[in-house]
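Can you keep this structure in mind? I'll have questions shortly.
All protein chains of the complex are present and in place, except for one that has been dropped.
Letters A, B, C, D and E name the chains as they come in the text, with residue numbers starting at 1 for each one.
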Amino acid sequence: MKSLTIIRNEHRSLGAVLFCLKHLVSEINQGKHPDFRVFHGLLMYIDRFLDRYHHPKESNYLFPAVLESNPELAPVIEELGRQHREGEQLFIRVLKALSAFEYCGPSQFSEFQQAVTDYTTFEYEHAHKEETEVLPVAEKSLSIETWEKIDTAFLNHQDPLFGDKPSGEFNKLYKEIVSIVPAPLGLGDAWES
Amino acid sequence: MAILEVQNLTKNFGGLTALNDVSFKVGEGQIHGLIGPNGAGKSTMFKNIAGFYTPTRGDILFEGKSIKGQTPSRISMSGIVRTFQETTLFHEMTVFENVLVGTHNRSRTNIFSAIIGLDRLIQQQARTSAMKVLEFMGLGDRKHQLASELPLGSQRALAIAIALVSEPKLMLMDEPFAGMNPEETRGMMQLTRKVRESGVTIVLVEHDMKAVMGLCDQLTVLNFGTLLAGGSPEQVRNNPDVINAYLGGSHHV
Amino acid sequence: MKLSVQDLEVNYNNVAALKQISLEVSDGAFVTLIGSNGAGKSTTLRTISGLVKPSGGRICLDDQRIDMLSADKILRLGIAHVPEGRRIFKDLSVAENLYLGAYIHQDKAQIDLDLDKVYSRFPRLEERKGQHARTLSGGEQQMLSIGRSLMSRPRILLLDEPSLGLAPIIVQEIGHILREINQQGVTVILVEQNADLALQLADYGYVLETGRIAMQDKAELLADNEHVKKAYLGI
Amino acid sequence: MSGIVIRNAVALSILLIALAILPHYLKYHHQDFLIFLVVNVLVVVSYRLVTLTGEWSLIHAVMMGVGAYASALLSKHLGLSFWISFPLAGVTAAIVAALLCFPLFRMTQFYFLIGSFAAGEAIRLSWIHFIKPFGGTSGISAIPSPELLDIDFLEPIPYFYLVLIIVTICLFLLFRIEKSRIGLTLHAVHWKAPLAESIGVNTWNYRSLAFITGSFFVGLAGALKVHYIGTVTPKQFDIGFMVFILIWVIVGGYRTFYGAILGAVVLSVLDEMFREFDELRPAIYGAILIFSILYLPAGLESLPQRLKGVFSRKSGQMEQT
Amino acid sequence: MILPSFFADSFYETILALELFLQSIVNGTIQSGFFALAAVGLVLIFGVMGVVNFAHGELVMVGAYTVWFLHAQHSTPFLITIVIAILVVTVIGILMEKFLFRPMRDDPLGGLICSIGVLFILQVLATLVGGDGPSKQVPPPFEGTMVLFEFLRIPYQRLFSIAVSVAALGLLWHFLTHTKLGWALRAVSQDREAASLQGINSNRISMIAIAVGAAMAGLAGALMAPLTNINPHMGHNVIITAFIVTIVGGVGSLSGAVIASVLYALFHTFVTTYFNGTVATISGLLIMVLVLIVRPTGIMGHRVSE
Partner (left out) sequence: MSTHTQRPARRKFLKKAAAGTVAATTASVFPNIVLSANKTLTVGMNIPMTGDYAPWGLPGLYGCEIIANNINKEGGVNIGGETYDIKVASYDHGYDTEKALQGFKKLVLEDDASMVMMLGGSTVAAVLPWATRKKVLTTTLLPSDITPDSDYLVATCESHPLYNVTGVEWLAKNFPDVKSAAIVTNNDAEYGLQSAATYQAAFEVAGIEVVDTHLHGFDVTDFAPIVSSVLAKNPDVFCMATSFYVTPIMEQLYHQGYKGKIISCTLDYYDEIIAKTSKEFVNGTIFQFPDFDDPKLQESGVNFPDPAGFDAAFRKDHPNDWSAVAWEYPAILLNWLDAAKAAGSADSESVATTLKANKQEFIFGGGDWWGSQLWGLDNALVGRWPIVVIEDGKARIQEYGDVAGWLSSNKDVLVKHMKELGLRTV
């Protein structure tokens, strides 16, 4: 059952970063000058994290197993899989909007803000759906052997943050994010207002 | 009708923004919960309403009139009292004396009449109302005990009694359930409802979700000094922002 | 280094704050105490580190009774306490704060090595080592508080609400650091209101309610426990 | 309830009668001592009123001087009778105190302690600096005695009765204040100022009220003192006297009304007894201070309780009252 | 430098006024050294132990008496008597800490009363040693006067005093900022409990704080001895000045105390020179009240944050 905890933890890590992203955008809204390094760092983290660690775990191990024992969840799982791809599109929109904001000036900010809001809301809802509709079912229905299989697979494919074998690259990335995000969210210097 | 209205409240401490453009309304006769993770700004909000802090920007309306920047005692005279996070009581006084201090607002006296004894009638009224409130809070038989000798639950009840005897319109309760076991919590919830039924609007800050969900009519959720959500417990429970930031899903993010 | 607490009792102005608390913490463990506000978690830590004198029960480190010792002696036995609210020395510089963490040690060379280690774990502190600690942000202060305790080379680290008032990404980072510290062999006892975070990090958990231990189990099992979920995880 | 009231009333009457008879059995100069002692009782009790809110001021002696100077100037230069200048002394002290409230009560604790000292010292130095009308260091002398019928108030016993009556009335008033809800509120301001504020108590007002009222009574005490001595000087109200007030209240015990009285009486009597030791006297006094504070931290007022404790431990069968 | 021309018209008078101005700066600087030494000890003791040491002026007095007794009466070399004075006062301080302030830890009022008791006892001891006669005098061990630019005169004795007090303050500064014990001392004064969690024995630190504070007071007394009237009551003025300086500088702030000492000494010197001594004291007290009104935590104090 460790896998469930791992999934939840990964959601939480992602949530922290998404919260941060949203909050920083709202601060720009109040007239603070943006620090683009921070946004690049956050987006890079989200991209690599979802792409390399989180989605593969769900799509390759967890969802198939759940589908196997609960065929009636097929629509939900299908929907979730579609959401993974949709999320990627929304994410790309954020990236584009950021570039536009960075190079074309404040006039592009509203688009960036909208993109971030759409993306974060989407990801929150997505995670919520997984946690309320899939995970409880999985917890109840999967057999112990299946869990063991998934657990082994997960452990070989660690979450960069809380795994037993922390991945050096992700640690560094996270540490960097923490230290460039301005206080009080992170440890960085506050943006001049 | 809103008895309390917080409008675009912002509070800065040095460079730190503890509250950021927060607005919400509290309806008359309701129990309104103010929730959010640690450091979300609930206590700061409380202290702004009670006058211990002066808001940097924004306004606070009580019964339609601004109370921004007034002193705590002034605000309390207009009908807002607060209880404290820790069991703050006059420990060195008896239960009855504690409540008697609380009558300060209702029956004021001046030093000359206190000396000459002209205020006998007022004194008598104060004693009577103090006694009434003690009975109401179920502390009648403990009135000669020192406040410090009471068990936790009774201390909290006494704290509410002190607030209640000044006949407030709005009571701000700071974590009334902290450190209570389930049984004490249940008793406290009943008392809180009873207070509301006597016509007092209540705003409470609380960590105990069960109590909050069971008690409150409306909730305001704060996170990092910003307003995250508001609405009935049911609405809040299903608001994705709240779920993700605080309650369900990736809780405690 | 096994820490065992037996039937610990503490009174504050006639009100019992702790009633018969018993804990067993083996070497290298990561234990957490969770519970609501005022349940007695902080008091337990403060009693172990010698800030509060118990009115009953005993605290033993291996076979030695330590409940009568003063806080500075207990630190010398290898139990460091990161207090609630950071409690850093605000008018001292960051570096002075860290050196004070190593107050009980005399070996200059080793202290400097430790300092480098702390700096590499908290690079932000190195950047600000000359600044007054009061100029640090909340997260930096918490890191300083942890770093300061590490300077005493503790075998057992007590942490009181390290996540209090901090933003999610820093909370995650601190969790990460605590895990690392534990993996390097330091026993960690973590008190948290953020039960979710605490149970993720810890191996074993105790649930305190109104001064008593209401439940204790492996952290994973506690996290799955319906009661705990309802009461502390908000699910 | 009423039993206790009656018993207290009886005890109080006995005490008053004893006090009234006492001077007739004292040596002549001890009669003077008794007068000053009774005045000092009013000083410490009024000081305790100020400290009820938890603020220790070092300006009380100077406020006493304000009253003393006011009465001396009014009666000597304006020719007012004692019976008019005496209450005006209290009023003047109260007005000066009211004016000082604004700067002083911005501070609390240690700052208030030192701030009040500074303000007081500035007032006191003004008496020295402005020879007109205050008379500089030698102050004002030949202050007229009270006049009433044919009573000779230059003699100690008549003046003693005057002081005893006035001080008893003042103490009664101070007692009423403390036992009233105002007194209760002052206590409340001391112990938990934020809680008091949250239920509508304006702590600034109450601190000021205590300070002004205390100053009023100590102003009266000042007038009582100098109309007997006939001379008022800045030295009478210097930090040395203030330190004695502080000592009397703390060593006596500031938690109850009678603790402060006890401190003033016991320490003054001891001090008088040590006259034999000449220049060693201050050291003996200092040693007593240290011992009493080390071994009776709650003040002399806790002594009966302690003795009772020792007593009942020794003989558990003793009746309990 | 423009200031004096307000007071003078002709060139010659301008020179005279300039001379007075410079002399006043020298006079004020010398005073500030004593003020700072006395105030720093008071701040240290208050900071670490929370006790207002009313007997601090008497510690200065004991330092001066030691020099009078050993140097003026028994011709011990001056430099040795300075060391002995420091030792004597330090021992008194340590005894006060151990037997009075430590038992009174949680009772600042009790500590204050104890220090008043000590004040009385020390005054009597001084009377017993020195008799009740008029003020004692110590002939200055360093004779002669340094004359700069024909008109600026600094007696070598005063030069020595200012040099030693600056050195002592510098040493204290070094101790507090560059040694582990110094850090520990500052740590205890900020947060006694957190300090004990770093393994700092706060009793030991209190002892060191009072030892250092008393040593500074003893030194101030020893340096003052050849320059002032020595009598059992000389501590009174010292403590009043030290209070003013401590408050203006911000309670608990050593740098504040030193800065305030310099400012107050210059202020007092100039007002005394151009107006009158009593006016200087009254206005000094009023300024202190003013500082407290405008900035209740003093010039270098920090507001206690929530």
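What we mean here is this: a contact is a pair of C-beta atoms (placed from the backbone, for glycine too) under 8 Å apart; a residue touches a chain by one contact, two chains touch by 3 or more.
Computed from a prediction, not measured in an experiment: that's the story for all the values here.
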Query raised in the report: Which shown chains does the hidden chain touch?
Result: D, E
Query - Touch criterion as defined above, residue of E:44, E:70, E:209 or E:240 at the omitted chain - result: E:240
Query raised in the report: Out of D:76, D:106 or D:129, which is the one that touches the chain we can't see?
Result: D:129
Report task. Identify the residue among D:139, D:183 or D:299 that touches the chain left out of the display. Result -> D:139
**Report entry** Interface with the unshown chain - residue positions in chain D
**Finding:** 27-29, 32-33, 36, 125, 128-129, 131-132, 135-139, 141-142, 145, 154, 225, 228-231, 233, 235-236, 275-276, 278-282
Report summary line: chain E positions in touch with the non-displayed chain are 16-17, 19-20, 23-24, 26-28, 30-31, 34, 127-128, 130-140, 145, 147, 153, 155, 158, 224, 226-229, 231, 233-234, 236-238, 240-241, 268-270, 272-274, 276-278, 281
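Definition applied: only the chains that are shown with their structure count from here on.
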Query raised in the report: So which chains are sitting against chain A and chain C at once?
Result: B
Report summary line: Min route length, chain touch network, chain A to chain E, equals 2
Report summary line: At the largest C-alpha centroid distance from chain A we find chain D
Report summary line: When centres are defined as mean Cα positions, the distance from chain A to chain D in whole Å is 72
Query raised in the report: So, what's the distance in Å between the C-alpha centres of chain E and chain C?
Result: 43
Query raised in the report: Taking each chain's centre as the mean of its CA atoms, how far is chain D from chain E in angstrom?
Result: 33
Query raised in the report: Tell me, which residues of chain B touch at least two other chains?
Result: 91, 224, 248, 251-253
Query raised in the report: Which residues of chain D are in contact with two or more other chains?
Result: none
Query raised in the report: For chain B, which residues are in contact with chain A within the complex?
Result: 15-17, 20-21, 223-224, 226, 240-241, 243-245, 248-253
Query raised in the report: Any idea which chain B residues touch chain C in the complex?
Result: 37-39, 91, 148-149, 151-152, 175, 177-182, 184, 207-210, 224, 246-248, 251-253
Query - Residue ranges of chain C in contact with chain B within the complex - result: 13-15, 36-40, 138, 161, 163-168, 171, 193-194, 196-197, 209-210, 230-231, 233-235
